[in-house]
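A quick write-up on the structure given underneath.
What you see is the complex with one protein chain gone and the rest in place.
When the chains are written out, they are named A, B and C in that same order, and each has its own residue count from 1.
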Amino acid sequence: MGARSVSMAVDLGGVRMKNPVCTASGTFGFGSAFEGFFDVGRLGAITTKGCSAEPWQGNPAPRMCEVPSAMMNTVGLANPGVCGVVEGQGAYLADLEGRGCRVIFQVAGHSVEEYAAAVELAEEHAPWASAFELNVSCPNLARGGALVGGTPEDASEVVRAVRPRTSRPLLVKLAPVRVAEVARACEDAGADALSLINTISGMSLDVHTRRSRLSRPTGGVSGPAIHAIAVRMVWEAAHAVSIPVNGMGGVAGVEDAAEMILAGATAVSVGTANFYDPTCASRLVDGLAAWALEQGVTTINDLIGAAEC
Amino acid sequence: MGARSVSMAVDLGGVRMKNPVCTASGTFGFGSAFEGFFDVGRLGAITTKGCSAEPWQGNPAPRMCEVPSAMMNTVGLANPGVCGVVEGQGAYLADLEGRGCRVIFQVAGHSVEEYAAAVELAEEHAPWASAFELNVSCPNLARGGALVGGTPEDASEVVRAVRPRTSRPLLVKLAPVRVAEVARACEDAGADALSLINTISGMSLDVHTRRSRLSRPTGGVSGPAIHAIAVRMVWEAAHAVSIPVNGMGGVAGVEDAAEMILAGATAVSVGTANFYDPTCASRLVDGLAAWALEQGVTTINDLIGAAEC
Amino acid sequence: MPTGQTGLHDVAVASNERVAEKLFRIVLSAPELASGLRAGQFLEVAVPGDASQILRVPLSFSRADAKAGSVEIIYALVGDATRRLSRMVPGDAATVVGPCGNPWRVRPGQLRAALVSGGVGVTPIVACAGMLADAGVPFDAVVGATDASRLWGADELRSLGASEVVLTTDDGSAGLRGVTTDGLRALLAGRAYDEVYACGPEPMMAAVARLAHEAHVGCQVSMERMMSCGFGACGTCNVALASGGYASACKDGTVFDAEEVAW
Partner (left out) sequence: MPTGQTGLHDVAVASNERVAEKLFRIVLSAPELASGLRAGQFLEVAVPGDASQILRVPLSFSRADAKAGSVEIIYALVGDATRRLSRMVPGDAATVVGPCGNPWRVRPGQLRAALVSGGVGVTPIVACAGMLADAGVPFDAVVGATDASRLWGADELRSLGASEVVLTTDDGSAGLRGVTTDGLRALLAGRAYDEVYACGPEPMMAAVARLAHEAHVGCQVSMERMMSCGFGACGTCNVALASGGYASACKDGTVFDAEEVAW
C-alpha cells in the first residue's frame, strides 16, 4: 500500500474528536483511574459517569454478576452529584480537555426537572466539558419507574426540556428499546448526536435460593454478548436519523469497533471491556487507523455507514 | 430428603404436558432427527418448525454465523408448507403424540390472511396436533417487512383473525419487542398461552469485505448470550398476563430451565442447545425433577413464578 | 439406536500431530462410531475449552478403522476451534455427533476415477480413495494447495493405490504451477475416466464440475456450509439446486452430483 496516512478526526454533532474512540459512561470512572494503563489524552473523547443534580447512592450490594460473554450490573447510577464531580474531578477533566481529549459530561435524572437541573448545574460549573449527554435510560419515578426515554414521546419531552439550557452539543444516550422511533424523536427535539446502546435489561436467578443474583430483580447486561444486537441497533438508528451516532455495546477489539463504524457510527465507545482489558480503548486508536489504511480510504469518515448490505 | 416424588405435569394453556420440557420451533426439525440421541417421547412437548400455507424457500446461504456465546441465523422460515409437512412428517408426529409427547404445530405467514390460511390447512390435515402456535415474528410483507407482531395492535389483529378457525389451544410466539404490551394484547385477543422469546435481531459484519456475514443485513441471535435477557422478558410477560408462558432463550442446562420456571414459565423450551448438545432436552426432564425435589415441592407447579425478588 | 443413525459418541484423542504447514492429523479412539462410518460422511466435534464458541466443528474424516476403533481426521488451523483442537493431547476426551451426511457413491461397473482435492478438501478425498480401493476401482488424483508447505496427501493417496498423483501449487513451489483444474485437465487428457470426485473451495469445485461436464464424465462434489447442527435440525446449511430451491448440505449432501448444484 505504501506509506499513506489516514485522517482519523470525526465530528460527533459538534464534538470535534481527533479520532473516533470514546469510552462509555459508567465504565471509565472519570478517566484518571486509567492513567496507569495508558495516556488517556490519546482518546478522541471520554464520557463521564452519569451525574445527577444531587448525589445518588445507587443500589445495595451485590451490584454485579457474570453471565455468558457478559456481565450484569445494577449500580443504579451511583454518583456524587454534578457539584461533587466538578469539585473532585474538575481539574483533571479540564486538563484532559487541554490534552486534546474531549470530555462528554453525562447527566441523569429521575424526572424531566431533574435532568434540567443537572444540565443547568453542569452548564455553570463545568465550563471545560465539550458536550453534554442525557442518559434517558434512567427510571422515571413519576411514571412508576418506566424508562425516561422508553417511548418516543417521553424521550422527546426530556430533550426539549434540556435543549434551551445549553448551547453546547447535546447527545442523547438511548436505551435499547424502540431505537429507530426514539432516535427520530430525539433528533426532532434538537439532539445533536445519539449514543447507543445502553445495557439491555436482564435477569439472573440463583435457582437454589430462588433470588436474583443482584440486589434488584433485574440488571443491565453488557459486554460481548450484546455486541451483534448493538450493531444492529446502531445500524437502525443511523438509518433513521441524519445526526451522528456514537456506537457502543460489546466493543472489545478493533473489528468490533470497525463494525460499528460500518454500521453507521461516527464514534465508537468502549464500555465493559475497560474493566477486564483496560488498555482496549488505547489499542483501538491505532487499530482503527490501521484498518482504515487497509480499507484504502484517506479519511475514516469514508467508512462511516459503509457496510454494503 | 427421603424418597419423595414430584409431579412434573403442567398445563400450558390446554396443552397437557407430562413434564415442562419442550423444544423451540425451528431448532428440532420435526423431531425424528433426534431419535438417534434419545427417546423423543420422553419430552413434554415439541414445537414444529414454523409452517406456512405454501412452501417457503427461505434465504440464500450463508444462513448462519457465530458470535460470542451465540449464533445468528437467517434461515428465513424455509419450510415445505403445511401440506408438505403433514405428508412427510404426519405419521411420525401422530405416533409421537401417541407416545405421550404433545406436538405443537407452529404456523407462519407474511400477512394476516396467510396465517389464517395456514391454520385452516393445519386444522384440517393435522388432527394429531395438540395445539397451534402463531409465530408473529415473521415480516409482514404488506407493511414493509415490519414484524407481524411487533406492536400490540398488529399482534392482536393476527390472533383475532386466527382464533375463530380452531378450537385447539392457540399459542403465540412473541418477538423480543415490547413484550409486556404485546403479551397483554395477545391475551385479550384470545391466546391460550405465550411462547417467548424468539431470536433477537442482530448484525454481524465482515470488516474486511464490509459485508454482512449472512446473506441478509441482519439475523436472529440465539443461544446462551440471550438467556438473561430472555429470563427478564419471560418475567415481564408472566407478570403482564394470566395465561401461561412457555419460556425459551439460551436454555442450555437445568439451571437455565429452572430460572425460566422461577421467572414465571409453565413450560421451558430448548432451542439452539439442541444443535450442539442434542441430548440437552432429555437431560432437562430428569434435571428439573431433581431440582424440584431439592426445592422441597410436591409439584413443579409450585415453582412457577416462585422467584422471590 | 439403529445402526448408522446420527448419535452422540464419547471419543478420546489417540494422537494429534502436525503434518504440514497449518495442517494436522488427529486420530480419535471411537469404537462405536468407527464401525458405522462411510467415506464422505463427516462428524460434528465438540472441542472443549471455550464456552463462548458454542457450536460443534464439522470435520470430514480421512480413515475409519472399524477394527482398531479409530477415526482419522486431517484438519487445517483456521480459527479458535481448530487451534484448540490442535492443542488436544492423547487421552483428552471430547464428544462427537455422527455419522453425518451421505457417503460418496460408487456406481456399479465404474471403470476409473479421478480424485481432485484442494487444500483441506484432502480429508474426504483420502476417505474416497480408501473406498475406491475397497471397491476395486482404479483411480488417479490431483492434490492442490497454495504452496509446497501446505501440500499433503500425495503419499497417502499413492499408498491407497492411486496410479498417478498430480500436484499443483498456486506459486509453483511444488508440482505444477497452477490450480487443481490444470491438474485435472492433464489427467483427462491422458486417460479415460467415468467419475470425478472433488472436494475443495467452492470456486474450485465449480471449475472441476465444468471440466467434468465438458468431458462428459460424472462428477460428485462435497459441499461445505456454515453448519449449526450437522443432522438436519436447523436449516442453516442450504445449497442452491440447479432445479431451483435448496437442499441441506448436511442431510441431502454433503456429497452432491455436480449437475444438481446451482454453482
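The working rule: a residue touches a chain if its C-beta (ideal position, glycine included) is under 8 Å from a C-beta of that chain, and two chains touch if they have at least 3 such contacts.
Keep in mind the model is a prediction, meaning the values are calculated, not measured.
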Visible chains that the absent chain touches, using the contact criterion stated earlier: A, B, C
Omitted-chain contact residue, chosen from A:Val75, A:Ala94, A:Ala180 or A:Val297: A:Val75
Contact partner of the left-out chain, one of B:Pro224, B:Gly249 or B:Gly271: B:Pro224
Of A:Met17, A:Cys65, A:Val85 or A:Ala118, the one touching the omitted chain in the full complex: A:Cys65
Identified contact with the non-displayed chain, of C:Gly49, C:Gly178 or C:Gly245: C:Gly49
For chain A, residues in touch with the removed chain: 26-29, 33-37, 49, 57-58, 60-66, 68-71, 73, 75, 78, 223-224, 272, 274-276, 278-279
Absent-chain interface as seen on chain B, which is shown: 68-69, 224
Chain C residues touching the omitted chain (full complex): 49-53
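Quick note on the criterion: only the chains that are shown with their structure count from here on.
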Pairwise touch network: line, ring, star, complete, or other: complete
Centrality ranking, top chain (CA atoms only): B
For chain A paired with chain B, centre-to-centre distance based on mean C-alpha positions, whole Å: 34
Distance from the mean Cα position of chain C to that of chain A, given in whole angstrom: 48
Multi-chain contact residues (two or more partners), chain C: 51-52
Chain A residues counted as touching two or more neighbouring chains: 68-69, 224
